[in-house]
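Apart from one protein chain that is not included, each protein chain of the complex appears where it belongs.
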Amino acid sequence: MNQLLFLVLAALTVLGALGVVLRTNPVHSALALVATLFLLSVLFVGLDAQLVAVLQIIVYAGAIVVLFLFVIMLLNLQTDVRVLGGGTLVAAALAGGLALAALLVAAVRGASPGPRGALPAGFGATVSLAHKLFTDYLLSFELTSILLLVAVVGAVALAQKKR
Amino acid sequence: MVDVAIVAAKALVVVLIVLLTMGHGVFFERKVSAIIQDRIGANRASIFGVAALGIINTLVADPLKFLLKEDIVPANVDRLLHFLAPVLSVLPLLVTFAVVPFGDVLVVGGRSIDLQAAELDVGVLYVLAMVAMAVYGVVLAGWASNNRWSLLGAVRGSAQMISYEIAMGLALIAVVLTYETLDLQTIVRAQGALLWGWLPAWGVLYQPLAFVVFMTAGIAESKRIPFDLPESESELVSGYFTEYSGAKHLMFMMSDFVEVVLVAALVTTLFFGGWQVPYLLRDGFHFPGGSTVPLPSLAVTGLQVLAFVLKLHCFTLLQIVIRWTLPRFRYDQLMRLGWQGLLPLSLANVVASAFVIVFLQRPAA
Amino acid sequence: MGPTPLSWYLVLSAVLFVIGALGVLVRRNIIVIFMAIELMLNAVNLTFVAFARSLASTDGQVIVFFVMTVAAAEAAVGLAIILAMFRNRETVNADEITSLRW
Partner (left out) sequence: MVTMAAGPLPTELLRWIVALPAAGVLWHVSAGRRWPASARVVGPGVVLGAFAVALAAVAALHAAPEGAALRDHVAGWIAAGPFQADAALRLDRLSAVMTLVVTGIGFLIHVYSVGYMHDDPDSVRFFTYLNLFITAMLVLVLADNLLLLFVGWEGVGLCSYLLIGFWYTDTANAVAGKKAFLVNRIGDAAFLVGLFLLWNATGTLDFAGLDARLSDLATMTVGGWSLPLVAGLLLLAGACGKSAQIPLYVWLPDAMAGPTPVSALIHAATMVTAGVYLVARLHGLYALAPAALAVVAVIGTATALFAAVIGTAQTDIKRVLAYSTISQLGFMFLGLGVGVPGAAIFHVVTHAFFKALLFLGAGSVIHALGGEQDMRRMGGLARRLPVTFWTMVAATLAIAGIPPLSGFFSKDEIVWGAFAGPHAAPVLGVVAYTAAFLTAFYMGRLLCMTFLGECRASEEVQHHVHESPWTMLGPLVVLAALAVGGGFLPVPRYLDPVLGAPLPGIAAAHAETPAPLGVLALATLVAAAGLALAYWMYVVQPAMPWIVTAQLGGFYRLVRDKFRVDELYDGVVVRPLFALAGFFARVFDPAVVDGAVNGAGVAVAATSALWRRLQTGNVQHYALSFLLGAIVLVAWFVRG
């Protein structure tokens, strides 16, 4: 991907992420999250991951964040009065977060580009991913179905009104 | 440069087709409802005495009125989101048409142009993704309006859309299973085959159940009667767009109709051969009896686009007839239909399709 | 302007991850905390996809698929818990839901 394009997208993504964390209104946070996820999906397309990009929109933007919004509306949440947790916690978290950021960037900066050679035909296409899913990752794939089933049952059981 | 121009041209054609069908849809809406209810319908506005069966009224006067009305933004609303909501509700739907093919290939000056605005490997998923995005318009409109009715409408709307998206997606999966591709153009091409030498192998023959489910879910997605609970004027004033007026209100109205056209386009593409004209191949007609009528390539393409637009009109009309025929559901009925009716039905359809496909290895197409 | 190096993606991912982590730590609203968790997951997804591209192997993308599945399950169950909790406690503030302790 073009470096300039990347920088623009990255800046927007970071802005979106900051929006998620800093906006006091949960609906705004959710929208910032959607924007971030959408931008990430664009980055994915730039990384030749078309299927993942589309799934990102369907699953995250189309389902998960809508669910968030739905719950926010159901609980009729308004702008937070007190946004942050206790002062000690915030201070410790900020210090820790900065340390982690510094460490991660330090760890990552020198990452070797890896064998960047020519991409195999159909890289990131549905067929190649599906093939991987149903061969190498078959067990994990089937297990996720169980996970989802459990999640569905659990969510229904939890959200149900007690009789 | 030429490529960019071609893409722009294709996009323009798509938008034109959509706008055309939508305009006709609006007109049908007024006139067909009048016929159904045994009245005359829109006939007031006229230009120099020409009412043109109400076309002036529906396609000129009404939009003008909307556009020229004052844009009222209530106090204490989230202005940015209030503005964004109508855009977000119509934009994803329009963008979806990018992957709908409206013709085969157009051969111009040695160039073969695929008549599909965006050739996407994951077309079907793209459709699902964009349809899913449409929820945001509803949700934001309801929430940003700072109005009880709006919020309730938005909650209803988002729940309804999410619920029916699932059935819609599962119906699409059955279709994908049948054609073994996610590309809509490929799906349409596969429907050009003939069964037993004479019957066009349209998707509805392979997936009748998926068609019914998809159509129902599509109508529910468009939030029109009998699924119009998010706006249900007798309960929620106007639902999530109660606080909208003028051009923004028009955009919500538009998004309803765009959705109608979108459903028509998808049904056409997936189940009724898309741009396919029976027996018409690239070099002309090849009738089952053996007789052929050779046609020039340009004529063939023209026929195909025409056929596509015609089918689009048919299914738009069908949806309008349904809208004016059925009463509104109760909310629990709506949810039961979605979760206990369509969802198990489409699931069973997917499983059955998978079995059939595995046993037959591939469909006769 | 040539193609973007891998490390740029990784730095972006690290920054997103830390923003998400900070969100989890400092916000009181538990729904926002959840969103921040999604943000962290997505930061990791970006790493996977970037490495997949860099190593020309789709395994990274497959992992993203699993991450999404888990995220969906987590969101469903998590929000159901939040709903149930809100019904009992009338609050979504993390520091007011502290009865699970000595």
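Here are some notes:
In this document, chain identifiers A, B and C correspond to the written order of the chains, with residue numbering beginning at 1 in each.
Methods note: a contact is a pair of C-beta atoms (placed from the backbone, for glycine too) under 8 Å apart; a residue touches a chain by one contact, two chains touch by 3 or more.
Not measured: the values here are computed from a predicted model.
Counting contacts over the entire complex, the absent chain touches A, C.
Across A:L4, A:A106 or A:V127, the residue that sits in touch with the chain not pictured is A:A106. Only one residue from A:L15, A:A92, A:L143 or A:A157 touches the chain missing from this view: A:A92.
Along chain C, the points of touch with the absent chain fall at residues 21, 24-26, 33, 94-95, 97-102. With the whole complex as reference, residues 85, 89, 92-93, 96-97, 99-100, 103-104, 106-107 of chain A touch the missing chain.
Note that only the chains that are shown with their structure count from here on.
Contact topology of the protein chains: linear, an open path with no closing contact. Chain A and chain C have Cα centroids separated by 6 Å. A separation of 30 Å divides the Cα centre of chain A from that of chain B. Within chain A, contacts with two or more other chains are made by residues 51, 55, 63, 67, 74. Multi-chain contact residues of chain C (touching two or more other chains) are absent.
For chain C in complex with chain A, the residues that touch the partner chain are 1-23, 25-29, 31-32, 34-36, 38-39, 42, 45-46, 49-56, 58-59, 61-62, 64-66, 68-77, 79-84, 86-87, 92-95.
Only residues 1-4, 6, 10, 13-14, 17-18, 20-21, 26, 29-30, 33, 36-37, 40, 43-44, 46-49, 51-52, 55-56, 59-60, 63-65, 67-68, 71-72, 74-75, 77, 80, 82-86, 89-90, 92-94, 96-98, 100-101, 104-105, 108-120, 123-124, 128-129, 132-133, 136-137, 140, 144, 147-148, 150-152, 154-159, 161 of chain A touch chain C when the two sit together in their complex. Touching chain B in their complex are the following residues of chain A: 27, 31, 34, 50-51, 54-55, 57-58, 61-63, 66-67, 69-70, 73-74, 76, 125-126.
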